[in-house]
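The complex appears here minus one protein chain, its other protein chains still in place.
Presenting chain A:
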Amino acid sequence: MGTGYATIMYDSEAVVSEGIGDFAACRYDGVEIGLGKAEAVGEAKLSELLEEYDLDLYCVMAGWLNTEEDLQAAVDGAALAGSLGADFLGILPPPRGVVDDETFADWLDRIGAAAAEAGVTPIVHHHFGAHVEQPEEIRRWLDEGPDNLELLFDTAHYYAYGDITEGIERFADDIAYVHLKDIDPPAEFQTHVENLTAGKKDYDSIVNYIWAFTDLGKGVIDFGEVSATLDAVGYEGHQTIEIENQKDHPLVHAKENIDHLRSVTER
């Protein structure tokens, strides 16, 4: 098991000039990168950097599945993920109401087939406001998706829809990869949750929901308990800290988050 950090705060140029070096300096074991950034950096350069800084590539996250074009990008991205030695190809489901179930099932099958051919494991990222959001929806799409589809369990994206400990226990057999992220819900958080679950177009709800995500230890999630639960269910995979809201220098976020995780776990 290793601990990684996501490149969200770094654009593709900064991934090269600072990001990978920052993660190594903070003694992370691995990296997650968006497919678009990986393509922009280029396979050769990214491989060289990962090798130079002794970091593993855990996951290449494909973009949001809004259109057939997005689907094709994810399908094509499987080969790059495989060539880079990534364990996982991440799937961000369509926002609610964008496609019907039949289309989404077809898209999952096509990504699953491309991932199998590339030698990577496709993982679905349950996500607020998306086609896979509620625990019952996670269960459904894991059951109805291709056989090689597994789960990316995300602490902050589970929080609003169920108890995180119970979620880890419920999906123990499906979790292949974990995102660690904290959440500090604002006063009207439940309204935003309900708006987005209902598929309502509400920019305030989207922005305020994302703004609620925060660094480990600055929200309401007990990461000591998360770690203990993962241990208890026998999880041995990688975990990646994913922080998108920048309030400080990106290196400071990278360092403080892994420091918090280490302070509350045995890892």
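By definition in this document, a residue touches a chain if its C-beta (ideal position, glycine included) is under 8 Å from a C-beta of that chain, and two chains touch if they have at least 3 such contacts; residues count from 1.
One rule holds for everything that comes next: contacts and distances are computed from a predicted model.
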| item | value |
| --- | --- |
| Absent chain [UniProt protein name; select from "Xylose isomerase-like TIM barrel domain-containing protein", "Succinate dehydrogenase, cytochrome b556 subunit", "Archease domain-containing protein" or "sn-glycerol-3-phosphate transport system permease protein UgpA"] | "Xylose isomerase-like TIM barrel domain-containing protein" |
| Which of A:Ala113, A:Ile206 or A:Val264 contacts the chain that the document leaves out | A:Ile206 |
| Full-complex contact with the absent chain, from A:Gly42, A:Pro186 or A:Gly224 | A:Pro186 |
| Residue of A:Ala130, A:Leu149 or A:Ile164 touching the missing chain in the full complex | A:Ala130 |
| Candidates A:Arg27, A:Arg140 or A:Lys247 - the one touching the absent chain | A:Lys247 |
| Interface with the unshown chain - residue positions in chain A | 11, 63-64, 66, 95, 97-98, 127, 129-130, 186-188, 199, 201-204, 206-207, 210, 246-248 |
